[in-house]
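Only one protein chain is missing; all other protein chains are in place.
Just so it is clear, A and B label the chains in written order, and each chain counts residues from 1 on its own.
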Amino acid sequence: MLDTLLPILLFSALLLAAIGAVRRVRLWRQGRPSSVPVIKGLMQVPRRYLVDLHHVVERDKYISHTHVATAGGFVLAALLAIVVHGFGLQSAILGWVLLAATTSMFIGSLLVAKRRSPPPSRLSKGPWMRLPKSLMAFSLGMFAVTLPTAGILPEGVFQSGLGWIAALVLAAVIVWGLGEMFFGMTWGGPMKHAFAGALHLAFHRRPERFSDGTGGEHRSTGLKALKLDDDNAKLGVEKPADFTWNQLLGFDACVQCGRCEAMCPAFAAGQPLNPKKLIQDMVVGMAGGSDAKYYGSPYPGKPVGEHEGHPHGPIVARQGTSLVDPETLWSCTTCRACVEECPMMIEHVDAIVDMRRFLTLEHGNTPNKGAEVLDNLIATDNPGGFDPDSRLHWAADLNLPLMADKQEADVLLWLGDGVFDMRNQRTLRAFISVLRAANVDFAVLGNEERDSGDVARRLGDEATFQTLARRNIQTLSRYRFARIVTCDPHSFHVLKNEYGELGTAQTPADYHVQHHSTYISELVSANKLTFKAWKGGSVTYHDPCYLGRYNGEYEAPRDVLKALGIEIKEMARSGYRSRCCGGGGGAPITDIPGKQRIPDMRMEDVRETGADLVAVGCPQCTAMLEGVVEPRAGIKDIAELVADALIIETPADQSPQRQQAPAAPRPALEVAS
Amino acid sequence: MSDLIRRDPRKEWIARNRLHPQHQDVLAEQGGGTKAFEWMGPNGVMRKNPHAVGFIGPNGVRRIDRSGAQQAAQTPGRSAETKDTRQRITIDQPAFMVAVVPDMAGGRLSSHDRDLLGLARQLADADPSQPGAVLAVVFGEHKETAFGEAGADRLLHLEGERFSGYLPELKVATLQGIEREVAPRFWLLPDSTLGGGELGRRLAARLGERPAAQVWQVENASASPTGWRCTARGAAGRDDIIRALPRVVLALAECADPVSETRHAAEPISLSQGLPDVLGRIEDLGEVAVDPASVSLAEAEFILSAGNGVKEWEGYHHAAEVLGATKGASRVAVDDGYMPRDRQVGATGTWVSARVYVAVGISGAIQHLQGIQSCEKVVAVNLDEGCDMVKRADLAVIGDASAVLAALVKRVEQYRAEQQENRNAA
Partner (left out) sequence: MPHNATSSTPGGLNVAVLVSIGRHPLTARTRRADQDARAVEMALTLDGASVSLIHAGQQEREHEEALRGYLGMGIDTVNLIQQCPQADVVPALADALRQGAPQLVLSGARAETNEASGVLPYLLAEALGWPIITNLAAVEKVEQGMATVLQALPRGKRRRLRIRLPAIATVDSSAPAARQSAFGPARRGALEHLDAASDIDEALAAWQVQPARKRPKRLKIVKSSSARDRFKAAAAKADGGGGQTLTDVTPEQGAEAIFKLLKEEGVLR
């Protein structure tokens, strides 16, 4: 009986899966068009999965091994089951392999079950709790029906008295297993991640994130520009169908593993954001319905089941509730911790900014001080609304060389809007003294500089960002410089990764941009700086998101600190897992209340290391961390630490008038030594 | 007491003669105090005994405070009664009139009003051969007694029930009546919101005169048809418009110096014709109580700001109400949920420009200090003497915030009670 039943079951499950797949694809294709190389993408799935994705999964060894056993076992078992039981190929060897595959899958499912007893809070419950059992059902069922094929049990064992009952039980178990594994894969069970995930890897909207075997950095973090030339086009994402289809596909790939949730600073601070829930809400919106069937952690303070959406209904309602509340979108600090952690390489930040763009550009609903900041950026080119002609007032005594006078310099020092902030002026002064000590040929734009547009862009005001960026590009195109150095990782990121797209043939915007820590590190390696021995207390280092996760610069700041003779007491969360200070993405401007503040949590991380001082490399981080109530560790920018430790060889070096003069004797000294 | 200096040559002689047995006694008597260090010399010049003045400094050296602060407290109030030296001026037959409609905020001439009267005097007195008279037009009840000292020659007081409340239409019709009867050469009004600013514009529109608004300077100019030239702010304060002085002038505070050298008659006059009846299209339904906390921080002129050091929030809120201050807060107080976010002062909150900023229990993070840069006077109440806010403050009181606030509330309530009594007495 099983011989006839199994093929029927298998093929009907496959057929249903195929129907489900078509239905799922149609759901995705509701999104806006986005052209992707279909064949090339599909061809790259194995590599992307086994190399790039595995690299992320591997951070959790346990689940990595579990997944290899389970998924590997399943893929093999499913293929062989179709061959052996579907087409009835009675090969003992294949039978043995199939047995091995199901065994591997079974062991994997035991590990899955173990991890879920009890499940950690970041994992979703509901149908996901059934998954280990379903995996076992499939593997055990397949194992049992394959025993005769492999010759372990006699042929026809399922046809006699007791065998009949066993056969019926087995058939039921296999129906369960097939239902979950084949039918559920495309109709929306936990196994959906396998189907959607594989295609998501193939048609990812940022193919640059995947390695191509030639080595090098595979990082793609700059936001994509919004086309503003069509007057009638809707700007940003209003409803789920306004996402591109491959974004929708990406949302569908989510495995609800909750790694993003565990890393999200806003979630930890009790702000109403949970990246996992947000992605699931997008899936709900794409299919239509309410979020009542979501079984993970909710947005803090917002019960599940009160929101619902539709592919062509608004995600954020002007009044009342819809799919997502605006506070959720404005809680994000764009720190990218979720994206960095996501084993499915889902782009949460892109989605959030897309929706913010609609809220700002079409609704005009940037919360709290957002509107004021954007108005200031439009009217005065800086978020504080200061007189743009007072950009250099803080440096009246420094005699900074202006690009307008020099036309050409080795280093263009991008000062950023920190020029209006008294705290940041200290950092800038420190860095300028470092540059002077190293006899660097540098110049600043002075009043010609404008805000880089970072804040405007994260607040969704793409129009203001593009205006600011184009004007900055225009200004920069007038001068010749080898590189741009800045103390602000946000300007750094925008200049390096987001201006390029806005450059034109006449005014290309591909600059060699460096963060000041990178540049100081270069100066140190070139022996341009000499330091006193470090006499301060213990120091830890806080990785700015826009320097670390966005641009992969983890080492240079640490090298500089090392060169100062500082041994860094690393925080538990550092490097790519560094916790955000809460200052990015316009979060201090939109200021969504939570249970605690993100910088307080970060200073708690610092406290745990027992360090007396946190070294930072970002004006936002400095401001946010210094805002934590004392007693707390001191906060100093790397430039300040370096400037404090400088040994300036001759006092004359410092005076700006004789800036160029000492350049000559230096090589002689080096030769002599 | 007579101002004549009565001399006693014998005592003067004793005071000069240190060897005289009565020397000390005479000095003491002449000095007026217990310790004789200063007395009136023979020519009415004050004489000092340097041995008797000063104090022993920290190093055991005698120090004399020459700023006068020491003596000022001790000298008997001989010069307290100064004679009113101002010249009394009466203009009986004015060649023309300059009308001023003061705001009379609180029933008294404000300093803005006095500046306007000063400006009116300039216009009236320019040609000594043909002196003009300054007419002050006052609506409703008032408590002012010094119109003459402020420079008004004539006072037209429009009294009665009819003029209480917000009655711009009646007022402008009345001014129109004055225009018909008196025909002043100039109408001067303070360019204040809800006062002269409004009334003056109404008047100008009614008279068909193009007014000069936001005038801050008026100069003689023979070339101008009116003989005067004014400088007015235009384009929201970005431009200066220099033009002939028109008949209706809306002037800013400090457009001229107030009258101080002369006294004028402030002779009451009245209109010969009755007041016009105006069909009121605007009806005043009275003032509405509004929460003082709702005044936006950026506009507030008096802010009581609370920080981490405030432990008793009830007391703080009560103090803000009693003082009539707008509430502000440091970032920490907002983060801890004691104050709403729109009350946050500082670089990350609101930049304020209050006349007086009282920081209670705020240590003064740099972002906060940036936000209060343009405040005129800063008062700090803090336990920590070394904190940055105390360094910034014009007045710092080191002590427990709640205790100081409670004492301040008591003091202000006492002051209010006194004022009430005075008012009742008057």
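To be clear about the criterion, a contact is a pair of C-beta atoms (placed from the backbone, for glycine too) under 8 Å apart; a residue touches a chain by one contact, two chains touch by 3 or more.
Here the structure is a predicted model, which is why all the values come from computation and not from measurement.
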Worksheet entry | Contact partner of the left-out chain, one of B:R154, B:H368 or B:R392 | B:R392
Worksheet item: When the complex is taken as a whole, what residues of subunit A touch the one chain not shown?
Response: 231-232, 234-235, 360-366, 370-371, 374-375, 378-381, 385-388, 461, 463-464
Worksheet item: Which residue numbers on subunit B touch the omitted chain?
Response: 68, 72, 79, 82, 166, 168-169, 193-194, 197-198, 201-202, 204-206, 210-214, 216, 231-244, 250, 254, 257, 260, 281-288, 290-292, 294-295, 299, 301-302, 323-326, 355-356, 358, 376-379, 381, 385, 390-400, 403-408, 410-412, 415
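The working rule: only the chains that are shown with their structure count from here on.
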Worksheet item: CA centre of subunit A versus CA centre of subunit B: separation in Å?
Response: 60
Worksheet item: Which bits of subunit B are touching subunit A when the two form their complex?
Response: 308, 331-332, 335, 341, 347-348, 365-367, 369-370
Item to complete: Report the residues of subunit A in contact with subunit B in the complex, numbered from low to high.
Response: 368, 384, 421-423, 588, 591, 593, 597, 623, 626-627, 629
